[in-house]
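Yeah, one chain of the complex is gone here, protein chain that is, but the others are all in their spots.
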Amino acid sequence: MEISIIGASGYTGIELMRILANHKYADAVKPYSRTYAGKKACVASKSLARFDKFQNFYDFDEKTINNIDSDVCFLCTPNGEAMKIAGVLIEKGIKVIDMSADFRLPADVYESIYKIKHTAVNLMDEAVYGCPEIFREKIKNAGLIANPGCYAISAILGLKGICSEKFKNKIFSDKIVVDAHSGTSGAGKKTEEGLLHSEIYSNLKPYNVSFHRHRPEIENTLRNISDFENTSDFDGLKISFTPTLLPISRGIITDIHIFLKENSGVADFNEIAEHYNKIYKDEFFVRIVDEVQLKDVLHTNLCEISLNFDAHTNRIIIISAIDNLVKGASGQAVQNMNLMCNFDEREGLMMAGGV
Amino acid sequence: MEISIIGASGYTGIELMRILANHKYADAVKPYSRTYAGKKACVASKSLARFDKFQNFYDFDEKTINNIDSDVCFLCTPNGEAMKIAGVLIEKGIKVIDMSADFRLPADVYESIYKIKHTAVNLMDEAVYGCPEIFREKIKNAGLIANPGCYAISAILGLKGICSEKFKNKIFSDKIVVDAHSGTSGAGKKTEEGLLHSEIYSNLKPYNVSFHRHRPEIENTLRNISDFENTSDFDGLKISFTPTLLPISRGIITDIHIFLKENSGVADFNEIAEHYNKIYKDEFFVRIVDEVQLKDVLHTNLCEISLNFDAHTNRIIIISAIDNLVKGASGQAVQNMNLMCNFDEREGLMMAGGV
Amino acid sequence: MEISIIGASGYTGIELMRILANHKYADAVKPYSRTYAGKKACVASKSLARFDKFQNFYDFDEKTINNIDSDVCFLCTPNGEAMKIAGVLIEKGIKVIDMSADFRLPADVYESIYKIKHTAVNLMDEAVYGCPEIFREKIKNAGLIANPGCYAISAILGLKGICSEKFKNKIFSDKIVVDAHSGTSGAGKKTEEGLLHSEIYSNLKPYNVSFHRHRPEIENTLRNISDFENTSDFDGLKISFTPTLLPISRGIITDIHIFLKENSGVADFNEIAEHYNKIYKDEFFVRIVDEVQLKDVLHTNLCEISLNFDAHTNRIIIISAIDNLVKGASGQAVQNMNLMCNFDEREGLMMAGGV
Partner (left out) sequence: MEISIIGASGYTGIELMRILANHKYADAVKPYSRTYAGKKACVASKSLARFDKFQNFYDFDEKTINNIDSDVCFLCTPNGEAMKIAGVLIEKGIKVIDMSADFRLPADVYESIYKIKHTAVNLMDEAVYGCPEIFREKIKNAGLIANPGCYAISAILGLKGICSEKFKNKIFSDKIVVDAHSGTSGAGKKTEEGLLHSEIYSNLKPYNVSFHRHRPEIENTLRNISDFENTSDFDGLKISFTPTLLPISRGIITDIHIFLKENSGVADFNEIAEHYNKIYKDEFFVRIVDEVQLKDVLHTNLCEISLNFDAHTNRIIIISAIDNLVKGASGQAVQNMNLMCNFDEREGLMMAGGV
């Protein structure tokens, strides 16, 4: 199978190549990048030099796009670019996985948040939000995947279990606090002073404290779960989301605080915990664990989740951990590709993490 | 003036010596430590070799304690030890600043949390919680200071402004979420596998997720503010506290989420923000800033606080930053000493932070 | 195939399991450890939970050792332990790969350096130093492998090309400076104060400055190359080796400085560079590159080497980079196993590195 990656010089593009290096159906990989046009794939990451499947970087322009006839095409382009390309590729029968935000939200919501006019509204209905743990069946038949945002997926997987008809009235759904911390690769390769090593080292920097673009993505997706779980709409749902930049390169830990309505919530917590165990029992890439720490998931496609109860405040604390470049981006994208192509969902994603 | 430090081989003891190195009234400093007995002060931190005021380490036993006749004595001992020593020192007229938890809480609360029988209950009434921004006048006349816990002070300074009669009924005081992240020096020098560099590097580790000892300290102190601000008791106050270990050596960032009761809370937020600006206007070591980041306070005695409002969730987000070893421990202790000794409160604490 | 790992709770044991997780001939893996006896393999590294091949930890005592009937056994035991076990295993026909220093040096040299009486001198002749780039054919037929030390292999691969009859008289072979820097995982899981995160963070610590045990290992191995390259003995060879501990968890960069005898050495340098390119041309895991940086090899089994010339001092600077836990330990060990078992040498070792 041939795979194209548009915008392959950024961190998610490079991570895709690393994962595809060991994907048995990825016979040929064509990276596209204006920055690296004409250069070998290993300028992006040297160890790629050991894999024959990677072709040299193609330039990324109208002509190269029109010539693409791969089986699958990943779009690692800035917001606003995928919407211009996706249609052409889909018409050719190419399966498209968009890593940007272009197809993650209803067009009107997208436009108000990203301040970009959406020019491919017609494709919105085809696009499936690429979270297999929620939309697996839809993904299998999709031609266009909106691959989730990294913060978003870490919160969504942590919150999925609570978005059920039976718990809807047991929690204060407008007071869900989501405090997320991410490594710097999540910010991409922008050469800004604030992302210099000397600025980040030993530092911890909350940002977009009152509003981050992934908050509407989280809320929108969680409301859509209702279609699948016989939940009536979850309109009261409001997420209090605060992101912070960590002085490490990879990984997201997300703390989720949910207050219970019943005076003594432990019974409700137990029921909720049981539900989480049930819904994730057969999920290969999501694990309910006693204690979460970032290094357990780094360099893997795993999302690990711990469930905790604090009787003092009648509160559930759910903590989720992912590698922002794997389950939070490129690993997730390959998992989606596997589903779309009817491969084993785990193909290429069996990495065991480390120190 | 002569100063003794009991338990001076740990991180807070060493930090005390560093600060006292440049304190103009610290003429002689006597460090006590079983580990370093007989050795030069600079085994603890080499740059101390350049300061004549530091004597060699004394052993720390019954006899050496009885011989102490310094003007001030800092206790950097494990919980349960200060209560055995403090009385003898106070009787001699020595001003005592205890860095442990022994005198921070009512004896019954202390015993239930720390699982240690309190043997100096008689001293409890004398002990003043060493937060000058709340108890300055009491500290000036105190003979025994309970120096605050590092997480506790970061949360208390961030929450102080909300603990006022006029705001009491405007917030959901039982749903205050405090998400705090600390560098590893806060865990001390314990040689545990979990604190090894290889384990911590690139890692992020939430711990004591449902209960941490500093939570009752925060609540207890905030309730006591009422004495000073004409607030009736704040019994409904409940803190949802979650600590996380960061892969850096110093610093604490604390995110505080407070939900407002009024439908449109922006007016309340503005009033609260105004109040914060007022109460901290004349505080040298607390600054209200637009944006908080850890490196702005590292190696200083500053606490920086940002105040933010999220209309979507009708929520105030207060973020505070301190250096856990300075404002969170030894700097705070010296600030307390300055007040007790009638020195300029800032003496020795005018460090300007850095990269 | 069944594989046993003795002492599997340390960093090299855990890394072995991670690599074997994706090794197609590793059908069953039995970890042994006193610390973790009875526990699941995933206590060592959580992502192992997703692989059925790992059995629970066995206790490590005389009885368990005697019961081992695996095809291959890795010994991740402290120095002095492998020599007690290896014989029994070899007699059973088990292929043994020892990660300790027990079989790396002639017994007399070993005893003088490690201060341990060697009790398996009879096995010395069978043991092959596990560097495939030098001893590949011997390894294929070996029953006992002495897996190289991490610093040693980084220096040996960097120096191999110079150890040739034709260059012997062109360099000052007694003035070869090897300055190596390693991440902390190389020091293992010892719970010592000096290895605590707070001590290592932001720190850089040269240690064993005048003598490190890997220096004789480097010299001894390089002298043995002569057997293979028709070089007369290289007795004048003396390595000036200085190690430094880095505040990161993984990786070794080794700077090698070699002074040339000819007044204008550029021709000699070119000849030497050509030789390096030749000897490593067909080596999958060694790459000659223009510029070396650590992150290009992290989490891979690669050794990257750059060759540089400084006309001012008539000096060659060779810089090699490895991941100390992969090519410097467990990846190397699996490469050796692949050769011993007649598998593709690259099986399980096709990791592509990352950010």
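Note that the chains take the letters A, B and C in the order they are written out, and that residue 1 is the start of every chain.
Criterion: contacts are C-beta pairs under 8 Å (C-beta built on N, C-alpha and C of every residue); 3 or more make two chains touch, one makes a residue touch a chain.
Keep in mind that what you see is a predicted model, and the values were worked out from it rather than measured.
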{"item": "Chains still shown that are in contact with the chain withheld from the display", "value": "A, B, C"}
{"item": "Touching residue (missing chain; options C:Asn67, C:Asn203 or C:Asn277)", "value": "C:Asn203"}
{"item": "Hidden-chain contact residue, picked from the options A:Thr184, A:Asn220, A:Asn314 or A:Gln335", "value": "A:Thr184"}
{"item": "Given B:Ile5, B:Leu302 or B:Ile322, the one touching the chain that is not displayed", "value": "B:Leu302"}
{"item": "Sole residue of C:His181, C:His214 or C:Lys327 that reaches the chain not shown, by the stated touch rule", "value": "C:His181"}
{"item": "Contacting the left-out chain in the complete assembly, out of C:Ile14, C:Ile288 or C:Ile319", "value": "C:Ile319"}
{"item": "Contact footprint on chain C, counting only the chain that is left out", "value": "172, 174-175, 177, 179, 181, 198-199, 201-207, 209-211, 215, 238-240, 242, 244, 246-251, 253, 255, 257, 259, 291-295, 298, 306, 308-313, 315, 317, 319, 321, 355"}
{"item": "Where the unshown chain meets chain A, residue by residue", "value": "11, 183-185, 187, 189, 191-193, 195-202, 247-249"}
{"item": "Interface residues of chain B (partner: the chain not displayed)", "value": "11, 14-15, 17-19, 21-22, 45-51, 185, 202, 249-250, 284, 287, 289, 296-297, 299-300, 302, 304, 325, 350-355"}
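Methods note: only the chains that are shown with their structure count from here on.
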{"item": "C-alpha-based rotation, chain B on chain C, 0 to 180 degrees, nearest 5", "value": "180"}
{"item": "Centroid-based (C-alpha) most distant chain relative to chain B", "value": "C"}
{"item": "Distance from chain C to chain A - Cα centre to Cα centre, in angstrom", "value": "37"}
{"item": "Rounded Å distance between chain B and chain C, as computed from the means of their C-alpha atoms", "value": "47"}
{"item": "Centroid distance [mean C-alpha coordinates] between chain B and chain A, Å", "value": "39"}
{"item": "Junction residues of chain A, two or more chains touched", "value": "202, 249-250, 355"}
